[in-house]
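My questions all concern the structure below.
A single protein chain has been removed from this complex, and every other one stays in its place.
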Amino acid sequence: MTDTYRAGIDILSQTGSMQDARRDRAAEVAPDFVRTAVSFTYGEIFARPGLDLKMRELAAVAAFAALGRSAAQLRQHVEAALHLGWTRSEIIETLIQTAAHAGVAMAIDAIADCHDLLIETDPASPCCD
Amino acid sequence: MTDTYRAGIDILSQTGSMQDARRDRAAEVAPDFVRTAVSFTYGEIFARPGLDLKMRELAAVAAFAALGRSAAQLRQHVEAALHLGWTRSEIIETLIQTAAHAGVAMAIDAIADCHDLLIETDPASPCCD
Amino acid sequence: MTDTYRAGIDILSQTGSMQDARRDRAAEVAPDFVRTAVSFTYGEIFARPGLDLKMRELAAVAAFAALGRSAAQLRQHVEAALHLGWTRSEIIETLIQTAAHAGVAMAIDAIADCHDLLIETDPASPCCD
Amino acid sequence: MTDTYRAGIDILSQTGSMQDARRDRAAEVAPDFVRTAVSFTYGEIFARPGLDLKMRELAAVAAFAALGRSAAQLRQHVEAALHLGWTRSEIIETLIQTAAHAGVAMAIDAIADCHDLLIETDPASPCCD
Amino acid sequence: MTDTYRAGIDILSQTGSMQDARRDRAAEVAPDFVRTAVSFTYGEIFARPGLDLKMRELAAVAAFAALGRSAAQLRQHVEAALHLGWTRSEIIETLIQTAAHAGVAMAIDAIADCHDLLIETDPASPCCD
Partner (left out) sequence: MTDTYRAGIDILSQTGSMQDARRDRAAEVAPDFVRTAVSFTYGEIFARPGLDLKMRELAAVAAFAALGRSAAQLRQHVEAALHLGWTRSEIIETLIQTAAHAGVAMAIDAIADCHDLLIETDPASPCCD
């Protein structure tokens, strides 16, 4: 286990993204690649100084929503952004902004794909007002 | 309720697209954005003079089929195009043309994703001859 | 020279797109493929009955503007659409609609990329009114 | 039935891809287009000399994994690549390389989407060690 | 001139993006659409409460870098992000993160496309250390 992989696992833990069904499925097929992937993405890129982890997750949400290729990837980063302290309202705003980057239809798809993560379930703490 | 939103709802009604499960899900999370989105897309863009609504829906079908990012978006515009008077055969031709824009595989995906909307179910009115 | 290639050349002539610098460059490298490409795109797809050529070019403009991958491809189809009788105003509307398919930024890029083809140069025939 | 279509069916048979649920669904809607599509893709492109069929399927796997638009298309080409003699390990390497073309997330998605095709089920012939 | 357009112009001024050669070119062709586009993008989306303008520009940089479709769009948002107080180093980190969203090649393209905006020219204020 390399230092970079350990750093990657540490960052992953901080984002609350240790559980990821698709990454686990990929790891059953290509375990060494998934270790390299975690080392690179989290141990090399997200671990860099110069921008804090919370900000990096907002950037990831904006990017994956604009790309619109994988609801699973977007959802993972929305969950991480919530875990790192962004409010539902701030994440919803980030997804709404997709309308300016990639069109209204992509923004609606992104919000619909994350509906259960973003909907207010607790009547005592109203979201998005 | 602004005039533009009212215009948007009016155009949406004309396209027969008032019901849209994903837009409704997004509206539960971000109701004000969905109003803005309807105002912009239908009240500002689709409502413009210079190209009629029927033609605009054909352009939307061509664009979403080429993009290939969302079967739900494509299906909604195929339904709207049918509602506005395009025949099944004309819409099928528009989807087939995706082979020239984005490749044969995208065209096959687009047609397969809209199979139930485009297949001839009434033996008395054969489609696609 | 196959019948399909002849049909493709005939359709190309009707669209006014016989001259195409990039297709010519590709033909210097892979002449047989370019013949196959013209046969398929114009001799098989655009030549199909069920949707007329003028309508097909509008669909092509909508699709290439949404894809946003190649200004050269978009410009060729805008020129063909003008050649087939669409007015500048109608084509501008088709490009504007890209804002609904792929975002405002893509629509602005598409219009800027075709600026010289769409701008009114003759004061006696004002465009876009 | 044209010679090109016959050649396409022959190549399809060699790739083991005669059964394709989405192509069959598309063929129920647009049977003549699907014949044209098979003629072009397999009878004109994949049938060309200059690169053998096995190599072409590796290129197809690399391209569809990078595009990330359709798990069904990717899976079909992974199955064809296996049928033509590529080992699971070689195909897994091709999918892993997607990390260099389109990002780690796309590579993980591609591998996860083909999990059942690539996972080692036979303990006597361990893959990927 | 509507209130929303005025709000859009006000936000545009705050981002320092009043000058934009491509938007100006598009405005020569479709002036009313460009007003609608500014009203929507800046007057409706970027003007929303819930996420401040500085943060929205970081999200825009992340999204346009990942999309990789338009160097002009990316450069405009990088300039706006600098104008709103992000340091060169923070923006460089946001572009680097593209490697995690859309691949190393896209990150290198994004940084190369913004080279002149991000390179340190003043020896007294070293960037990126």
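Labels for the chains are A, B, C, D and E, by order of writing; each one numbers its residues from 1.
As a working rule, contacts are C-beta pairs under 8 Å (C-beta built on N, C-alpha and C of every residue); 3 or more make two chains touch, one makes a residue touch a chain.
Being a predicted model, the structure only gives us computed values, none of them experimental.
Partners of the chain left out, restricted to shown chains and counted across the full complex, are A, B, C, D, E. Within the full complex, the residue among C:37, C:58 or C:112 touching the omitted chain is C:37.
In the full complex, subunit E makes contact with the omitted chain through residues 68-69, 92, 95-96, 99, 104-109, 111-112, 114-115, 118-119, 128. Across the interface with the omitted chain, subunit B contributes residues 99-106.
Residue-level contact of subunit D with the missing chain is found at 40-41, 45-46, 48, 50-51, 55-56, 58-67, 89-90, 92-94, 96-102, 128.
Please note the rule applied: only the chains that are shown with their structure count from here on.
Common neighbours of subunit C and subunit E, by the contact definition above: A, B, D.
Between subunit B and subunit D, the superposing rotation on Cα atoms measures out at 120°, rounded to the nearest 5.
Mostly differing positions are employed by subunit A and subunit D in their mutual contact, as under half of the interface residue numbers are shared between these two copies.
Centre to centre, using the average C-alpha position, subunit B and subunit C are separated by 22 Å.
With touch defined as above, residues shared between interfaces to two or more other chains in subunit A number as follows: 40-41, 64, 69, 92, 96, 99-102, 104-106, 128.
If you sketch which chains touch which, every chain touches every other chain without exception.
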